[in-house]
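What you see is the complex with one protein chain gone and the rest in place.
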Amino acid sequence: MSVILKNFTIKYGDLTAVDHLSITFPQGSTGLLGANGAGKSSLIKGLLGLVPLSSGSATIMGRDVTGEQKAIRQVVGYMPEDDCLIPGLTGIGMVQYAGELSGMAKEDAIQRAHEVLFLVGLGEARYRKVDSYSSGMKQRIKLAQAIVHDPKLLFLDEPTSGMDPRGRREMLDLIQNISSKGKISIILASHILADVESTCERVIIIHNGKVAEEGKIDELRGSYSGAYTVRIDGNRKKFIDFLKSRGCEIRPNGKHLMDVILPEKSETAVILEAAKKSGVQLRRMVPSIQTLEDVFVKRIGVNQNANL
Amino acid sequence: MNIEVKNLSKWYGQVIGVNNLNFNIGPGVTGFLGPNGAGKTTLIRLLTGQLKPSKGELIIGNEPVWNNHRILRQIGYCPEMDAFWNYLTGWEFVFSLIRMHGFPRDEAEERTRKAIKTMDIEKAQDKRIGSYSKGMRQRIKMAQAIAHEPAILFLDEPLNGMDPLGRRTTIELIKDFGNQGKIVIVSSHVLHEVEKMTDKIILINHGRLLAEGNIYEIRRLIDTHPLQVTIRCDKVTLLTAKLMEYEDVQSVHFDRENNQLTVETNRPDEFHLRLPKIALESDVKIYSLWSPDENLEAVFDYLVR
Partner (left out) sequence: MPIYEESYSPWYGQLKTRPQTWWIIARTGIKLLWKKWMIVLVLVAYIPFFARAVQIYVMTRFGDKIEIAKTVKSLQINAGFFHEFLQGQAFFLLLIFIIAGAGLIANDRKFKALFIYFSRPVNFWDYIIGKFTIVGFYGALITLVPGLLLFMVRILLARDAVFFNKYFWIPFSITGYVFLVLVTMGGLILALSAASRSATSAAIFFFSLITFPNILQKILYKIHGIGLISLNANLKQVSSQMFGLEHPFHFSVWLGFVVLVGIVLLSIGILRIKVRPTEVVQ
């Protein structure tokens, strides 16, 4: 039920774009991270059968990518970053057309196109020509054409690009929905790590064509380190002094927050006491875990801008 | 220097772009937010001197903006659109634009060099823009906006297309500019990134001003939505019972599976003051505590209909 790559390699002459990738994309969502030019687009091209593999293999639900290349594209869906439309067609016309091109019979395509258009939130708009669509609508119909044929592997490239905050949230919810209800492996390529964190269970970080890091997001972020990120409102000095007197270490974290590192065998009660004793409001207290961004920056390094 | 907007309106024939806006922007970073079609683009065009107001005043540093080259020279603009001369190299692009500002050749070269270095795009400066990736195009656009060291910067989706490292460094850069006393206006839909840059926002919808100021203060003013506070602890039922004794707690949502509870309080200051006391008195261990709707995303959600 997944997408398995073994020593997947793509070379353009001397240039190795993808270097012996051996990874598995299980059912559900996997984030694909990496700097621009790290090999993401070559990976997609290879899995779509658009460029030949220099070596290695890939199977999607048991079907070999190097075999019948056209057949592979019937089980893959691709939502590109750039806007794309079939000019002159209505929304329903375009999604139906896409379905038929993937091999669906006409009646199946019409019925499924309507279903999918409801899912992405294009109601009456589906009867209008796609040339007139707003950017949010264009994003939705891009998703619709990618899933109309119920692919086994779905590539989403910056799916929230250009959408306003409400649209972004709806799109991320949609992706969650598809991920949990469909029998699909979703690969979400995005630079907005918070989006990846909210929709994916796993990530793969690619750098220079190789896998730099891979695993469940929770595991990569690491476990709680004995520190808490705290926000208070009131007499900061009194609060900090109390904590220090109990052996805590304090580090500022931006303008409003501070990180409190508890001594061993201490619990959060000490923070509560500090708040009570100094008469401040305790507005926030959460265990400090790395964010996915921290993981990324650590792994790839701040000065690795060879591939902008 | 301040930006003063007084009764500003702009319409195109019958279509309204912005309607009777009144606000001031001072030094530091300010976020410009609003749904698509809200009027942000019109407002930015007005502020960068590309459009003439239909009504009202737009003043920067005591001078009106329209057709005012003295003021326009102090503005740097990084647009969202990708309209480039693809055959120019990165260097040529920034250099020619800064020459147009009137700087002599040597100084223009120096400034170009500096801007390109700041935006970390030296390695690609001699390649043609047509070959740039999206992130690189973004960096060269920014370089062009900052090269003449303007006092005012308008950045429209400045992080668009940048990879996570680029995003982080650019956010730091934007904060730096704010700290240097420049007026930096950032328009973006990615709210959690705006939050990293600033507390100050201007929220627009349907061409009108919805909110202006500090995020937390704005949140405070939204009394239709009492503040939510989520607490994860070991004795959920006990803590819930204790908290409910107080009148300001309007509702409680109980989540046994995750050992957490979420209350809504219409007097958050008092609530947060008494919470540590109650927890300590009842011997409840609090594992974590936060407000799920005291962030920009929630503020946006509550205000934009």
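Labels for the chains are A and B, by order of writing; each one numbers its residues from 1.
As a working rule, a residue touches a chain if its C-beta (ideal position, glycine included) is under 8 Å from a C-beta of that chain, and two chains touch if they have at least 3 such contacts.
Quantities reported herein were computed from a predicted structural model and do not represent experimental measurements.
A.B. asks: One chain isn't displayed here. Which of the visible ones does it touch?
C.D. replies: So, spelled out: the chain left out of view touches A.
A.B. asks: Of A:61, A:101 or A:257, which one is in contact with the hidden chain?
C.D. replies: Selected residue, touching the omitted chain: A:101.
A.B. asks: Hey, which of A:6, A:45 or A:114 is the one touching the hidden chain?
C.D. replies: From the options A:6, A:45 or A:114, the contact with the absent chain belongs to A:45.
A.B. asks: Using the document's contact rule, name the residues of chain A that touch the chain not shown here.
C.D. replies: 41, 44-45, 48, 50-51, 70-71, 73-74, 76-78, 80-89, 94, 97-98, 100-105, 108, 112, 115, 118-119, 131, 145, 147, 149-150, 177-178, 181-183
Criterion: only the chains that are shown with their structure count from here on.
A.B. asks: From the mean C-alpha coordinate of chain A to that of chain B, what's the distance rounded to whole Å?
C.D. replies: That gives a centre separation of 23 Å.
A.B. asks: Using the touch rule from the top, collect the residues of chain A that touch chain B in their complex.
C.D. replies: 33-37, 81, 134-136, 161-169, 191-194, 233, 254-255, 267-269, 271-273, 275-276, 279-287, 293, 296-297, 300, 302, 304-306, 308
A.B. asks: Give every residue of chain B touching chain A within the complex, in rising order.
C.D. replies: 33-37, 120-121, 123-124, 133-136, 139, 160-169, 189-193, 196, 199, 268-269, 272-273, 275-277, 279-280, 285-291, 294, 297, 300-301, 304
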